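Every protein chain but one is kept in place in this view of the complex.
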Amino acid sequence: MSSTTKPPSSKCDIARPELADQGLRRIRWADQDMPVLAQIRERFAREKPLTGLRMAACLHVTSETANLARTLQAGGADLMLIASNPLSTQDDVAASLVRDFGIAVAAIHGEDAQTYYKHVAMALDHRPHITMDDGADLVSAMIFIAIDRLDLLSTHQKPVREWAERFSPEQRKQLFNDIIGSMEETTTGVIRLRAMERDGVLKFPVIAVNDAETKHFFDNRYGTGQSTIDGIIRATNLLLAGRKVVVAGYGWCGKGVSLRARGLGAQVIVTEVSPIRALEAAMDGFAVMPMSEAARIGDLFITVTGNKHIIRREHFLVMKDGALVCNSGHFDVEIDLVALKEETVQFTPQVRPEVDEYRLKNGRRIYVIGSGRLVNLAAAEGHPASVMDMSFATQALATEYCVKNRGKLAPKVHDVPREIEEYVARTKLATMGIAIDEMTPDQKAYAASWQHGT
Amino acid sequence: MSSTTKPPSSKCDIARPELADQGLRRIRWADQDMPVLAQIRERFAREKPLTGLRMAACLHVTSETANLARTLQAGGADLMLIASNPLSTQDDVAASLVRDFGIAVAAIHGEDAQTYYKHVAMALDHRPHITMDDGADLVSAMIFIAIDRLDLLSTHQKPVREWAERFSPEQRKQLFNDIIGSMEETTTGVIRLRAMERDGVLKFPVIAVNDAETKHFFDNRYGTGQSTIDGIIRATNLLLAGRKVVVAGYGWCGKGVSLRARGLGAQVIVTEVSPIRALEAAMDGFAVMPMSEAARIGDLFITVTGNKHIIRREHFLVMKDGALVCNSGHFDVEIDLVALKEETVQFTPQVRPEVDEYRLKNGRRIYVIGSGRLVNLAAAEGHPASVMDMSFATQALATEYCVKNRGKLAPKVHDVPREIEEYVARTKLATMGIAIDEMTPDQKAYAASWQHGT
Amino acid sequence: MSSTTKPPSSKCDIARPELADQGLRRIRWADQDMPVLAQIRERFAREKPLTGLRMAACLHVTSETANLARTLQAGGADLMLIASNPLSTQDDVAASLVRDFGIAVAAIHGEDAQTYYKHVAMALDHRPHITMDDGADLVSAMIFIAIDRLDLLSTHQKPVREWAERFSPEQRKQLFNDIIGSMEETTTGVIRLRAMERDGVLKFPVIAVNDAETKHFFDNRYGTGQSTIDGIIRATNLLLAGRKVVVAGYGWCGKGVSLRARGLGAQVIVTEVSPIRALEAAMDGFAVMPMSEAARIGDLFITVTGNKHIIRREHFLVMKDGALVCNSGHFDVEIDLVALKEETVQFTPQVRPEVDEYRLKNGRRIYVIGSGRLVNLAAAEGHPASVMDMSFATQALATEYCVKNRGKLAPKVHDVPREIEEYVARTKLATMGIAIDEMTPDQKAYAASWQHGT
Partner (left out) sequence: MSSTTKPPSSKCDIARPELADQGLRRIRWADQDMPVLAQIRERFAREKPLTGLRMAACLHVTSETANLARTLQAGGADLMLIASNPLSTQDDVAASLVRDFGIAVAAIHGEDAQTYYKHVAMALDHRPHITMDDGADLVSAMIFIAIDRLDLLSTHQKPVREWAERFSPEQRKQLFNDIIGSMEETTTGVIRLRAMERDGVLKFPVIAVNDAETKHFFDNRYGTGQSTIDGIIRATNLLLAGRKVVVAGYGWCGKGVSLRARGLGAQVIVTEVSPIRALEAAMDGFAVMPMSEAARIGDLFITVTGNKHIIRREHFLVMKDGALVCNSGHFDVEIDLVALKEETVQFTPQVRPEVDEYRLKNGRRIYVIGSGRLVNLAAAEGHPASVMDMSFATQALATEYCVKNRGKLAPKVHDVPREIEEYVARTKLATMGIAIDEMTPDQKAYAASWQHGT
């Protein structure tokens, strides 16, 4: 336990402090499988690259995130952690972070939208120099305020608006002038941020951590792939062998989910809007068809597109009795639950933990897992520590990079520097006991030259 | 047969005109599996976008390439085709191209380096407005001449130098002023061209056709994957199940080869110099180790790195008796055959067609397939038509794009425009009978917006 | 709920009657995925083939077994159900069986050996005409008594001995004269029963349900495969991609586990004692080596051999720090926990639920999942309902077959009749919406004939 100074209670909002012991065990268990982050933590503890900086991180509050929080704290940051998703918070972990590590946490499993945005307001009130986001919720709130467009804040976001209204319009524009930069962890968030950059409203540099190969090659593919299936099986105890599993979206996450579903014996059907990805899926041996067709034959549906209403009224109406539906995309908008409810004559929540039954007017039953929220976090434990090790090592190093380049980075979306990626991958390999080749001087010269041929 | 005007004999050099019937059958067989290219050919025949332009293409002279040549010709181009690899030329196809389609071809299966470069000189003498390359051999010869660095031409390239020396240094610099642009088909070539761009010697725009997703996602992965294994099995009749297969390089080609070797039951070992790719290979379930270790245990070695001397003296010396070695990277430099020969006490060529036996001083035998040249072309028929359909459709459309933007493209390496890729993929899907989803207006708005959140 | 007659309390021993509601939901959830068994249940309810018969079933008390119990009851049997494994009992299911279905159950999750054998004694006291076994515990107790070899009952089995001692030696020999037959569900049990048959002590017919293709092809392979991995991931949240997973045993269960581990990205190593199976594993692309070698490099070890002490002292001593060890074979003897404890300097139970830490004298930590008991039952929910549907449909029909052939079956191990297997498979396919071909009369004649040739 690196620190035992208690965080100010004004900066904490957790549900079950009595679970701290269990949380501590979980944090330590995850830590064993996060050796790259541990090495960085040791160096940060010596070098203190983040001293004097306030940070706000809006992330899934899990045992893996706890180890990132410890690392940032070891580096000297004054960190406040809030949840990026109401269902993913592990209350025991939150409790241990507060009690054992003295880190400020405002996150409660199952919190409603009001509480969620109250926590966002608390994070803003922390007046961070650096933020970390998982879906760009924190950044977008800051942007809306900074461009004085409080009207863009939805009714859910009332606590944020109220906080902002404490300041005059003029003050608001200055509120985030101290921001050094922000890290973004998700595909969804990066897409939003690039749109902001395009529209000229991005006011500070953002590092697209998600786009690092050490992140999305591994986290999105292997992490989402396994943990999505894990969440589904925990929730349903479904045998995948012989089932028709429909995966909507064949990006990195969709590739991972499809591969794992096949690896467990399912017959996978992919739906896509991109012809290139659709063709890739077909060449990978998957059946490809529009959702309107897939809806009729699927046993299990998994959305991972980053878009909305992928499964909607017209699809529910043709599904087989007993169809299972879930989402592993960032936001809970991929399944149109409003339409589903409208078609439902009898709703039975929790026929199994995290499984709700919708009996439709046509007599068929549809089961929604995890209320349409990220199924790997709602019904399982999110990504395994081993893969978060890489993502969070990249997060920590990108943060350090941001600080070192304070004032030098333009207000746009930046890639993670290649050296950081190479370092993370190289260290990870070493901790796995894997040695690789080095180019000989001769080969390096060959690779750099254009003067030889057939 | 779109044309029967005979090409001028000064522009032809083929080995076996009597095989034209067989060549025609092969071209037609391939054509059946190249429906996207066929659609473009039909449009080109109507619209003639390449009228009045001389083209030189340095490609593998196979039945698939023949259908690209027919397409360019249909578009109005005055095309000359030469071989990009001495072992890949299908003499029957070359014969049919000349006899049945009136296309100028200079390519002979098994030609020596002198003949190879004589053909390059012939292509230069065609004074092309547009070139197509598979490994940048044609482009680099032009560049060496245009920057008046004839010293960079190796002794093998004497015919090219002699051709260039017909012109004064001043003339040489102007020789290629008419070039509209060049297309490049390989990873290897693109790397060379980017190095040229970096060093400021690239004198005209190049389209990196290789980098199109419709090319390298499919051709490098599925094409090289299957055809490499095909070449090895044809040459050896080896059962892959249960063998230790060492794949050097985990780029797109290496991924494809590894996947297919596993798909046939092999235990695959990957070697890499990039830690990120090495980690990806490990996460994909492959064993990863340095070549020095892999050399001791492998039954079959396949190089696909794009670099040189991947398998060298130190590796040969520790290999098991009977080890099989081959290359599927672009150039034949990945296996150090010079070192192998120096360690050899008895050399028996062609113990099977395309398999040479090297008996080493240590008594062990090593078998080299296809003389270390691209094994899928040396011992099989190269990429299947279906995948070349996409690569060559992209080539044809990139050529048209180049012409339409004559004078507007800077002298650097350009990406294939996204619309071309989308068109190729969409058309390919349609010919496969696969329908996909379209975004709803609502979804398009969602994808473009940054104003919504959790 | 087919019956609400309460079972006599003398025949019940359950832990948590208050969980019956939750148990009922689970039973119904499983029922949705057991359509073949449901069809049989409907027929049994009409035809009552088991009327007047007492049955004792020693099975894992799960929601799937509950649906088998309901089926036997629907057929008219007076059933008593006890647990075949102390850790697999789902207390909520047991509670619902008693309250909602009036079935006698004696099974408590986590019960000690005394209680376990007390329940066996209760089952014997039920004086069954027919028994069902999962590991031959019930049958072997009956045999020991019937051959008057009470000395073979271990000290754990004291309650059974005491029960038997209520009878005189002469009476004991007659005790089980009414037995019509017994069903056996596991490979382990069938091996024991065949050994008994060989040694001439088997006193009544046994149907080797395990050996039915509708059982072991599916349950052992797909069921054990998925649920073993499920148990491991629930217990550890381990990412399998890139791990070295050692699977001891390449029988049907081992094949399933290996396939699924690979399907999740692991690098699988198989150990075997049978050269034929070892060769099969190698040809399937797995690394094969002795445990002494595998022990040094594995990250995760899974035993599924049916034998004992597969992982023993010499192996623990060379394992890497952090190695995970578990068992998915029937008995908890595959991992030599006694030896492990002797080498341990610090034991920390439950560092995660179902994970115990053993810190060895050499400083390394070894983690044992599920105390070395069946990991899919200890840490997950056992086989998915869909696969148990087939096993239990076969069980139910084999029971009916036994009764119909009362007195006609010799006292040995019998195969499940082919027609039963065909019926189960055909019905399962129909419920999955899969149609298949029928042989034409011409083809039937061809298949039966030996009079045609090349």
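A, B and C label the chains in the order they appear, each numbered from 1.
One rule holds in what follows: a contact is a pair of C-beta atoms (placed from the backbone, for glycine too) under 8 Å apart; a residue touches a chain by one contact, two chains touch by 3 or more.
The model shown is predicted, which means the values in this text are computed figures rather than measured ones.
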{"item": "Contact with the hidden chain (one of C:Cys12, C:Ala146, C:Val257 or C:Ala278)", "value": "C:Ala278"}
{"item": "Contact partner of the left-out chain, one of C:Ser9, C:Thr155, C:Ser168 or C:Ser449", "value": "C:Ser449"}
{"item": "Which residue of A:Ala57, A:Ala104 or A:Ala282 touches the chain not shown here", "value": "A:Ala282"}
{"item": "Touch with the omitted chain, as defined above, among C:Leu150, C:Leu175, C:Met289 or C:Leu360", "value": "C:Met289"}
{"item": "Positions on chain B where the hidden chain makes contact", "value": "25-26, 28-30, 32-33, 222-223, 225-226, 230, 233-234, 237-242, 259-260, 262-265, 322, 351-352, 380-381, 383-387, 432"}
{"item": "Interface residues of chain C (partner: the chain not displayed)", "value": "84-86, 113, 116, 135-137, 140-141, 152, 154, 157, 191-193, 195-196, 199, 213-214, 217-218, 221-222, 271-276, 278-280, 282-283, 288-291, 293, 306-309, 331, 333, 421-422, 425-426, 428-429, 432, 434-440, 442-443, 446-454"}
{"item": "Missing-chain contacts mapped onto chain A", "value": "241-242, 262, 265-267, 279, 282-287"}
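Convention: only the chains that are shown with their structure count from here on.
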{"item": "Innermost chain, taking as reference the mean of every protein Cα atom displayed", "value": "A"}
{"item": "Separation of chain B from chain C, taking each centre as the mean of its C-alpha atoms, in whole Å", "value": "56"}
{"item": "Residues within chain C bordering two or more other chains", "value": "241-242, 262, 265"}
